[in-house]
Structures are given as structure tokens and as C-alpha cells.
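Then we have subunit A:
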Amino acid sequence: MNIGASSSILSLIIFLPLLFALVISFWPQRQTLRELALGFSLIQLAVSLLLLRDFDSTTAALQFTEQFTWIERFGISYFVGVDGISLMLVILTTVLMPIMILGSWKSISEQVKGFHVALFVLQSAMLGSFLAMDAILFYVFWELSLIPMYFIVGIWGGARRIYATVKFFIYTMAGSLLMLLAIIFMMRLTPEVTGGAISASLLDFYKLEIPFIAGDFFTPQTLLFFAFAVAFAIKVPLFPLHTWLPDAHVEAPTPGSVVLAGVMLKMGTYGFLRWVIPLFPDASSHYAWLFIALGLVGIIYGALVAMIQPDMKKLVAYSSVSHMGYVILGLFVMNVYGMGGSLYQMLNHGISTGGLFLLIGMIYERTHSREISKYGGLAAAMPIFTIFFIIVTMSSIAVPLTNGFVGEFLILMGAYQYSFTASIFAVTGVILGATYMLWMVKNIFFGPAGEIVKASEHDPEHRLHDMSKREIAVMLPIVILIFWMGLFPNTIMDYSKQSINHLLQNKQNYSLEVK
Partner candidate 1 sequence: MLETSMFSEIGLNHYLVLSALLFTIGMAGILLRRNLIVVLMSIELMLNAVNISFVAFSKYNMNSEGQVMVFFVMTIAAAEAAVGLAIIVSIFKRFKEVNIRFFEHLKG
Partner candidate 2 sequence: MDHQILIAVLLLSPLLGFLINGFRFRSQSYVIAGTVATLAVTVSFVCSILLFIELLALPAESRRITAHFFEWINLGDLNINAAFVVDQISSIMLLIITGVGALIHLFSIGYMHHDKGVTKYFSYLNFFVFNMLILVLGDSLVTMFVGWEGVGLCSYLLIGFWFSDSAKAAAGMKAFITNRVGDAAFLLGMFILFMTFGTLNFYELNALAPTTMEASWLGAVTLATLMLFIGATGKSAQIPLYVWLPDAMAGPTPVSALIHAATMVTAGVYMIIRLNPMFVAAPNTMMVIAIVGAATAVMAATIGVVQNDIKKVLAYSTVSQLGYMFLAVGVGAFGAGMMHLMTHAFFKALMFLGSGSVIHAMHEEQDIRKMGGLRKYLPVTHFTFILGWLAIIGFPFFSGFFSKDEILWQSFSSPRGHTLLWVAGALGAVLTAFYMTRLMALTFWGKSRVDKNIHPHESPWTMTVPLIILGILSVISGFIGVPHAIAEFMGHIPNYWQQWLAPVIRPLPIEELQSVTHTLSEEYMLMGISVFLAMCSAIFAYVVYTKKKHIAENTAQSLKPIYNLLDNKYYVDEIYFGAIINPLVKQSRNLWYYIDVNVIDRMTHVASDVATNGGKLVKTLQNGNMQQYAMYVSLGLIIVLSYVLMR
Partner candidate 3 sequence: MSMDAVLFWFLSIVVIGAGLSVVLMSNPIYSALSLVMTMVGVAALFATLNAYFLAGVQLIVYTGAVMVLFVMVLMLFDLKRELQAFSRGKITGFFKIAGVGVLAGLLVGVITFTTQKTSLIAEGSPLAADIAAQAASGADNTKILSENLFLKNILGFELLGVLLLVIAIGVVALSRSKGGTHARD
């Protein structure tokens, strides 16, 4: 098999999941549905690894591009391409997929078919938004990703799922409408650079020079910057636009939480990296302090608030707010350490928080409780589970040799290069991060046997089984990735170095070549 650069591998990556969703929706056998979905997701993973193999990491150019006219009148085209910024996020999406399917083996028992269809559609939409190089196409995928997520939380979620989904949906919609307005506005500007025709291509957008006056809020660049930034900040989520996240996480089923934390939040930070910073360089630099401040507030606020959450998922959700604060911080300090670290931290967060949600899902399946105070002494009952949980926790609190450290270290270093004060606030998050995670670990696993463990000792029906082989198989790739990314970060960072350097060096007149 030889799929070269000229082939349409990106379209394959985007639309293969849709095909899978179609096949699954017509699959007659209920029993083999999960195996089928797992197989499909592995095929998808293999295809994306082909992309990784053929990717040329020595250039910052856009690769594997495909462009077909879609709506000629408005210059909208089906335009996809991949570079160092999006490549790893694509791989993250495809890697998490089989893990999620395997992780939902037991927890999703109703409407299995619908669930997997939703999951594959979601995957397609997410991949599409990472790969789209056309503004409208991006917008379409961006919005498309909401719909399956809406169903995943709304159908398979917890007791307050409707509240959570509606909140999630409306928050995101509100932001993306602003973005749509901004996109349309920018499309109207494109004739300047294309010589007459309207274009929605991102590459044409990059050529635009949008007027900017420092200090005047009502200049086009500032307004467009904020329109985009708010849309992405909601998705990230950046303080103070984060309140949808804890609700969505708490109510979502395990795979929903995983995909939400693992990939969907990255769509926001990816948006900053791909759209906001290169498109509006003046406004981004001018208002960087604001986003750095919000990122820092998010780091500390998320950590402090996580500390007092009684619900495991809520705790991890707020920890996401804190971790994503680091990513935003790293992006807006605008230096190579910050940006490289941010890009790395996106992957880390996807893996470690995804892992935490999977683990919480496993324990929830057994006990149907996520209340931390009801646990205690679980380490004695479920030692293997404890080991995995602690490993993932260590990754989350950035202990060296796990992936978390590399990202956090680089971001903090970038923050220091930006300002000493910023780095002081940022390292506070390191301390607080350890505090809340270890507090949770202590109260769940250590100490005398809590309510749930005691109940399980007396009642053979509620006996707590340690992790099954399937569950170990779910967690093993995550643990391997945690250590791999902690030990050999270069193997992953090499793919994005060129793109980041290119962005930083040509921020003022950014452009992407097409290879």
C-alpha cells in the first residue's frame, strides 16, 4: 500500500468516519456492533498513521491539500490541508476513538447503534474542523461537531443532562455566531487580495491586512479579533466563559466526557493558533495581556474551585479549566516555548484528562456514585485501578517523565520569558494542581474504608471487582502514551516545530505555502 502525498488521504480521513457511521446505522446485528465500531476506529487510526508516516516535518507548508469549488459565487471551496499545527490533533482524535469505544463497552447499554453513529459523526466533524482550510468549511464542521455531542450528552447522559446539553449548545452557538459574522465580514474584504473575487480560503484571509489602531476598540481588526476569540474562548473554555464545562462533563457519559475534554476543547485552542493569532497579529499582540491574565485567572481559579468539588467529574472538569488556562497562557506569550508547550499540552490534556474520565467512568459503573466523600480505602479493594489512577494523576499534575511535565515546563518557561510576574502566578497552579488531585486521590483511595468500600465488603452483589482485562486494555495505551510523551517528547514535537517557528517568525505577514 502506497498512499502518496498526491492522493486524497485527508478527505479519506474526514469522510471515512461518516461512511462508518452509515454502515453502523444499517448493521443488522446488535451483538457485533461494538466490535464493528472498534474495528472501524482502528482502521481510521491506521489511515491517520499513514498520514503521519508521509508527513514531511521539515517544512511549515500546508501538505496533502485538496481544493474543490463548492459554492463558486462566494468563493467557498472544499479546501483541506494539514500542517504541523493540526497533524498531532488529528492523530489525537483518531487515537482516542478506539479507546473511547472500548471504554464505553459496558457503560452504554441503550441505543448502542445510535451512540456509535453519533461518535463517528462527531469524529468526522472534529477531524474536519482540524483540517479545513476554508473558513466556511471550517464553520460547517465546527457546528456539525455540536450536533452529535448534543445527542451524546442529551441521550446517554446523567440526570440533569438536558440542562447541561442546552447550556453547552447555547454557549457554543453564541460564540460561533460571532465567528460566522466575522468570517462573512472577512470574506467581503477578500476581493482586495484576490483581485476581485470573494474568497473564503484561509490562505486568502492570511493575505488580508486588516486595519488596526492600538487603543481604539472599534477598529475592524480588534472587533474581528474579539469575535473569533470569544468563539474559541468559549470552546476552550477560558475563564469566565467556562461554566458550561463542569455541567457538561458531569452529565456526559464517560466517552462523551473523554471526547469533550480530549478533543473538543482543543478545537478552541487550535482555533486560536490557526485563526486568531495569524489573522489578527496586531490585535493579538495588543490584547495578549488580557488573554494571559484570563489564562492565569483560569489556572488559579480552576484549581482553587476544583479543590472544593465534592464530585469527581466536576473536580476533573475544573482541572480542565486550569489546564486549558495553561494552554492559553502559552499561546499568548508568543514565544517558541510557550507555543510549543501549548501545542504539547493540548495533547497531554487530551490524554491525561481523557484517562481520568475513563477511570472515573469505570468506578462509576461499579458503584454508581461519583461523590468523593463516599469513597475511601479503595486502594485495598482495587489495587490495579489505583495504580492506573495514580499514574494518570501524576501525568495530570505534571510529574517529570510523564507527558504533563514537558508541556507545563515549556509553557511556564514561555510565561517567564514574557514576564516574571506571570510566571509566578502560573507556578502557583503547579502547587494547587497537586493539591486538588492528591486530595482526591487520598480521599478516594487511601484512608479507612469508606461507605462504598464497606458496603462492598458485606454485600457480595456489590463486590468491587478490580479492573477487567478490557479495562486494562483501555488504559494501557493511555499509560504508554503518557510515558512515551514524557520520555521522548521530541518524537512528537518535531512534527510541529517548523510550523511554530514559521508562525512566530512571520507573525505580521503570515502565509502558508501549499506543498
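Selection criteria: all candidates are chains of the complex that A comes from, given by their letters.
The rule is short, and it goes like this: a contact is a pair of C-beta atoms (placed from the backbone, for glycine too) under 8 Å apart; a residue touches a chain by one contact, two chains touch by 3 or more; residues count from 1.
Quick caveat, the model's predicted, so the values are computed rather than measured.
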item	value
Neighbour of subunit A by the touch rule, complex-wide, chosen among 1, 2 or 3	2
Complex interface listing, subunit A residues touching candidate 2	167, 170-171, 240-243, 246, 301, 304-305, 307-309, 335-337, 340-341, 376-377, 379-380, 383, 394, 399-401, 405-406, 409-410, 412-413, 416-417, 420, 423-424, 427-428, 430-431, 434-435, 438-439, 442, 445-449, 487-490, 493, 497
